[in-house]
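First comes the structure, then the notes that go with it.
With one protein chain held back, the other chains of the complex are shown just where they sit.
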Amino acid sequence: MDLIGKYSYAGLTYLLWRGELPSGEQSRMMDALFSVCLEHSLNAPSVDAVRFVASCRVPLQAAVSAGVSAFGDWHGGTIEQSAKLLQDGIKTARAGGQSLQAIAETMLGWYSHSRGKLPGYGHPTHTADPRTKKLPEVANETKIRGAHADLAEIIESLTDKFFQRHLILNVDGCIAAIISDMGFDWRIGKAFFIVSRTPGLVAHAYEQLYYDKPYKAARWDEVVYTGPAERRIPDG
Amino acid sequence: MDLIGKYSYAGLTYLLWRGELPSGEQSRMMDALFSVCLEHSLNAPSVDAVRFVASCRVPLQAAVSAGVSAFGDWHGGTIEQSAKLLQDGIKTARAGGQSLQAIAETMLGWYSHSRGKLPGYGHPTHTADPRTKKLPEVANETKIRGAHADLAEIIESLTDKFFQRHLILNVDGCIAAIISDMGFDWRIGKAFFIVSRTPGLVAHAYEQLYYDKPYKAARWDEVVYTGPAERRIPDG
Amino acid sequence: MDLIGKYSYAGLTYLLWRGELPSGEQSRMMDALFSVCLEHSLNAPSVDAVRFVASCRVPLQAAVSAGVSAFGDWHGGTIEQSAKLLQDGIKTARAGGQSLQAIAETMLGWYSHSRGKLPGYGHPTHTADPRTKKLPEVANETKIRGAHADLAEIIESLTDKFFQRHLILNVDGCIAAIISDMGFDWRIGKAFFIVSRTPGLVAHAYEQLYYDKPYKAARWDEVVYTGPAERRIPDG
Partner (left out) sequence: MDLIGKYSYAGLTYLLWRGELPSGEQSRMMDALFSVCLEHSLNAPSVDAVRFVASCRVPLQAAVSAGVSAFGDWHGGTIEQSAKLLQDGIKTARAGGQSLQAIAETMLGWYSHSRGKLPGYGHPTHTADPRTKKLPEVANETKIRGAHADLAEIIESLTDKFFQRHLILNVDGCIAAIISDMGFDWRIGKAFFIVSRTPGLVAHAYEQLYYDKPYKAARWDEVVYTGPAERRIPDG
């Protein structure tokens, strides 16, 4: 109980996930990480899931729960895949005494050869996402920035050579680098997205429940029928 | 194990929910009840919830689960409310020795006075839903039809007098009358809808996962911003 | 983006839920409210739900989602019911020009007469919950304490007279009073619990997924069979 007041919610989450009290810098970083995805949540499948479920008149938590279930490989999942990439890279470099430059070249060689998508790089819409400026700033100020962020930067600089176009480190990649430098296992990466987005899901559920019409349904003109044509039912 | 082959899935569900083996008639009725909502599942909030969640690449069951969570008061819930109405009516009539006509008049008097919605009556789109013909037919053939269906019919015939327009017994009301005549507690009413619709949710989840694009998002032109106008962040 | 760094995650959640930037005091109160339920999460149905689901090897978010769905009327729901009680009381008092003492007596008369449970009062295990000391302290320091907390206190002082035993304001009641004084609609009360507990659910899901055995099942000695005795399947 003495922790309340001394530590923020984000700081106490660090304690819960790591089993260690955070320093002031770590607390500040946690707050920035959780805050960065709070906004921006209008146009996302998790929000639509919340809206449709809430429109059927269910309790608030049931609608939020449906939204949380949407945080799959394509919705928050890139943080994990990107953190895995960076953590594998650093581990391999350390084990083999390789430079980050050398390991990055090996990794990109493999990705460009196998035509895999490089998790944490490139973005469909944003060319300059302000969040990718802000988070590294906080990581620098809190002295959290380390080898994973360095590797992430080197990888970005090599994308032109290996992919024939520049792939910027996107917000998922930024978060991945920072939580890796903080010592988090990549498999908890998605949790940063889950916690970040939950208040937004709550807001959408609440609005749909109490201010919008019930029984939201897709517009008919959006539905494209792709099944077989009408057929006669055989007798018998 | 000996039950398989002798009883259909729907019949065995009767056993599971009631603790008694079904007669052949009861089995046939269960199959009809479960079949009646199988189709018709394209334009419904539960389907949209499944689609949005599946588009984020989650396992099949996670998308189906989100769809099931949408079966709230406005999506399947009317079966329960309608069954409660009929069961309360029959219980009260029996306890007080009243005729069904008398109890129906009392109930409608109360509903029309309190401006409550009469659960199981009226329908936004269908004027003549073929399912409301088929289910009573099967109930007659299987000799399951009883007092609850009689009361439901009397209520329909009185709606013109009490509501100044004819409210037909809709498919939810039909199901409610039949399961009440079968002796089911109204509080399990929604389960008929849940079981009925689950194969459809599966089909949508499967199609979205393996044949559609990932990361489905609402079209921007559908989003209507209703929040406050942009504001300056105060200094400090 | 400029908000990150200036505001904590909890403070930004205030912005998201209210449409207004929080003052420093409001931010601090939000952090305390979210932190107060973070711990204490070992022995709760939501945790068990997460554990069982995670043990079947599903993605992290699917297990967390199942836990969120457990925040029903009996698990976090008291915050809402208690906030409704206090907000109804204050509204009624203001509309009728009644004193808080008078309205509290009316309310308790009704509750004790109808044998209803008084939401937010009494607790099965804690006699002195430290959280009920800490939260009002922060509410005092941030000058957030207002009429709802006053009413909550008066109600507590009257429980001996109306219920023949002292019912203390528990942590749900404390949260309810504070969010009511902050101007939150009682219907978003459960959201404070949802956000509070989500990091704990994540921690349990992660531990079960990566450090515990798969396919967790209840011990057989816990299962009590209450169904009918074994019966012979009729021929035919």
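Chains: A, B and C, in written order; residue numbering restarts at 1 for each.
Assume a contact is a pair of C-beta atoms (placed from the backbone, for glycine too) under 8 Å apart; a residue touches a chain by one contact, two chains touch by 3 or more.
Note that the structure is predicted; figures quoted are calculated from it, not measured.
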Checklist entry - Among the chains present, which touch the one that was left out? => result A, B, C
Next on the checklist: From the list B:Ala147, B:Ile168 or B:Val202, pick the residue that touches the absent chain.
Outcome noted: B:Val202
Checklist entry - Looking at B:Leu38, B:Ala147 or B:Ile168, which residue reaches the missing chain? => result B:Leu38
Checklist entry - Of C:Ala44, C:Ala104, C:Val138 or C:Ala191, which one is in contact with the hidden chain? => result C:Ala44
Item to check | Candidates C:Ile4, C:Leu38, C:Val58 or C:Ala139 - the one touching the absent chain | outcome: C:Val58
Item to check | On chain A, residues whose C-beta touches the chain left out of the figure | outcome: 2-3, 6, 19, 21, 58-59, 61-62, 65, 69, 227-228, 233-234
Checklist entry - What chain B residues would touch the chain not displayed? => result 1, 3-5, 7-10, 12-13, 16-17, 30-32, 34-36, 38-39, 59-62, 64-66, 68-73, 76, 130-131, 133-134, 138, 185, 187-188, 190-191, 194-196, 198-200, 202-203, 206, 209-210
Item to check | Residues of chain C (touch criterion as defined above) contacting the omitted chain | outcome: 42-49, 52-53, 55-58, 62-63, 65-66, 69-75, 77, 214-220, 222-223
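Here is the rule we go by: only the chains that are shown with their structure count from here on.
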Checklist entry - By CA centroid distance, what chain is farthest from chain A? => result B
Item to check | Per-chain Cα centre nearest the global Cα centre, belonging to chain | outcome: C
Item to check | Superposition rotation for chain B onto chain C, Cα-based, multiple of 5° | outcome: 180
Checklist entry - How many angstrom between the C-alpha centroids of chain C and chain A? => result 28
Checklist entry - Approximately how many whole Å separate the CA-defined centres of chain B and chain C? => result 32
Checklist entry - On chain B, where are the residues touching two or more other chains? => result 58, 62, 65, 69
